[in-house]
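A single protein chain has been removed from this complex, and every other one stays in its place.
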């Protein structure tokens, strides 16, 4: 960490500050320039409150040099992480998978039917929501435990590992048979939930929050990893901007940026990212071209009667077409 | 709800759509214009998925007429709600209170000392965080149960009702002696937490999320109220924008807008809203001038040694000055 | 246009409003529902101030049905526009071109040298800035007329049509030999400039403003087209969001959205859109996969010594690689 002092700071003021740093166990290097004095700090600077330091009247500005994420950082772990997501499937480090299914689990018939269609098209993981975060308390909230039971039976019948969202740590015991536990965008900074998931060894798929930076997404991954669970997958699903035509703004630059900063796999969700079925195909292809390690796609046998998010769901036929095109773009990118 | 059909829709298509609406128990009124057909829907339209409807190929656009929040809506409850916050104090409907204290509870000595200074200046509610949501898992996370115990003892000694944040519904039993339970910005859409708080009768102070609209804030209030707990206070604390000079952008128009839309009291937090101690006073005065029913202010006896958010904390002396000026502006606004 | 009145509006109030609409030459259709009265307006509603109408005390809400852009609207012009950009080249309707070159024109040697490298790689249009919009008055502002002269000579030597930015309508006479005139993001709503360009017949490339919606971009195209110049190309170059890791957030969903709304060609600029050379390749491929009709790429023979925007420029070797990969992805998308 570097602290730059304002011009005109007295020796006494500077020494008081340096003593304060030393009291935190830091090594202090002072370099006096023509106008500014620069203080370099070495040691565990994670105890230093950067905004407090910046607010001191004698400090011009402060810069943290080392990233506050350690486990997720590519600097300390150059090789891509490969996450085992069940059923012998892997994501990351060249392994690409598509997770698909309806927004909400509605019935066993629905899940098995759509799961088979998805599998036939090449979608090897099945998703469906049993616990649904809804803006309104009056909207459908999911089938909860019953929904998880349906997912389990669908998995038994189609062989697809299942991916579903957790909203409450108390529900964790119900997730025994779930292969990948999803943390939704609204819970990306539900730190108690993340800590608890760090105590499991299940793969955790963390969706970027609507107003969260990529570095904050990495810090949320760090919460899980700090607990000992290294099986984290990151997911870009759109951020909130001033544009209202799309539901969110899918920030595809997140994919190459995260690949630079971390070794964790990165997937994209063009269904939530755009909110419109007609935009899912072009944005899915774009995500693949940008280097995504996987996709998450909403598919519903009958979008017009879906209990939630029907507007952004593909039909199984549209999904067939998407998968064929995804393969071609992926080949072109890899060749 | 109004659905406007595209030009060229056939009678059969229109009738199919109307039948679908009727199957949801809605009354359907068709009005055929020169170019567009307009369908008016009367009844419980909360079951209609507006984005699904918008995505149908024959639909031009859809407009919800009635707001999806009922309990919080001023239309159905014209009078300001007045919330009893303990110790004989009330917020809303002309009752104005200032909640102040350090970001984190650090020790009993700290809380009692700062509480007395705050009370002397006119700050009649005491705040302090025992559970701290921190971006990094390596930052100080709060004293948890021990912190709540300290708050209780401070309350016993100064007589101030206490306000503190909950992050996890499992901690609720520990909040017995807390007067106002705060839901932080990151948990504004932690719907399970909101539902659980709806089962209590404690006042709940909900902070606006960093990327949440005012209507979403009202829907979160609605989660608590739908459970039967009408004691909700709303708090503007800054939203995330492209501006980086301030920590957040304090959206003071939230105060008069919320006063138009809801009968619930609205307070402002200029400490988190700006992130800089030097901006707290002018923005506190501005919030009062805009009609706030209260303020939440960070005060720390020794901001330079605060364990979190020291940069935005006022000293007790600065708080004395702020309270004196707040009184004057409040008188000017009311006169 | 549809105006929905509030419950409880009297007959007299409704009739006054209807008379006001009729005084604007509009046909008025009243449809009285159980709670709300809906007024449909037919005719030239472009004279109606929608926000004024919304603010009337008896009006619940207003909805414009027809888009306010006519010339750019795909509804009235289903076929893709194909723009002749000089040198026998075309953009749009299946014609794809890459525009490349340095951010600023520095010397003839630079432009001819880099132009030849670009052409050899398949970049058939050459760009370079002679007038540079810079945030600081102390930064390099471009070579102005001298820069345009250099561009002309480079065009004569390499045969590439040239694309360059105009900042001031008084400079228009200097743009005689320019093939495509670029309107930068900061001037997207410089309406006087757009009107003046509407009087020429030169292709105009309009970049989306940092805080402008896609509908506003279309309205700016409409300014040029309303003047009689139908040769407009739209360019997504990133919007401003809270994310600070990238210079802007490249909103690739703009490509399929604009293809839905308008017949005009849409290209993407991943260099300005990301601000980092390492992100240009993945985002260029993503733009192609999303259906872009062209790309705009910064290439500089020696990025480390570029007078502006060196950080986001590719070397000619990197551009060779990009073009080879772009071809593959484009084939994959078209196949």
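Going by the order they are written in, the chains are A, B and C; count residues from 1 in each one.
Just so we're on the same page, a residue touches a chain if its C-beta (ideal position, glycine included) is under 8 Å from a C-beta of that chain, and two chains touch if they have at least 3 such contacts.
Small disclaimer: the values here were computed from a predicted structure and weren't measured.
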### Task
Based on the whole complex, identify which of B:51, B:136 or B:213 touches the chain you can't see.
B:213
### Query
Of C:90, C:153 or C:186, which one is in contact with the hidden chain?
C:186
### Query
Which listed residue (B:62, B:287 or B:311) would be found touching the missing chain in the intact complex?
B:287
### Which residue of C:102, C:115 or C:303 touches the chain not shown here
C:303
### Task
Please pick, from C:9, C:42, C:119 or C:311, the residue that touches the omitted chain in the full complex.
C:311
#### Entry: For chain B, residues in touch with the removed chain
211, 213-215, 239, 241-246, 249-253, 255-257, 260, 273-274, 278-279, 282-283, 285-291, 325, 328-329, 331-333, 335
### Query
In the complete complex, which positions of chain C touch the hidden chain?
46, 49, 51-56, 68-69, 133-139, 141, 167-170, 186-187, 189-192, 195, 209-211, 216, 219, 222-223, 226, 239-240, 247, 275-277, 303-304, 306-312
### Query
Can you list where chain A touches the absent chain?
2, 4, 27, 29, 31, 33-36, 38, 40, 42, 60-61, 63, 65, 240-242, 244
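One rule holds in what follows: only the chains that are shown with their structure count from here on.
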### Task
Could you grab the centroid distance between chain B and chain C? Build each centroid from C-alpha atoms only and quote it in angstrom.
39
#### Entry: Distance between chain centroids, defined by C-alpha means - chain A, chain C (Å)
31
### Query
So how far apart, in whole Å, are chain A and chain B when each is placed at the average of its C-alpha atoms?
26
### Task
Mind pulling the residue numbers of chain A that touch at least two other chains?
211, 239
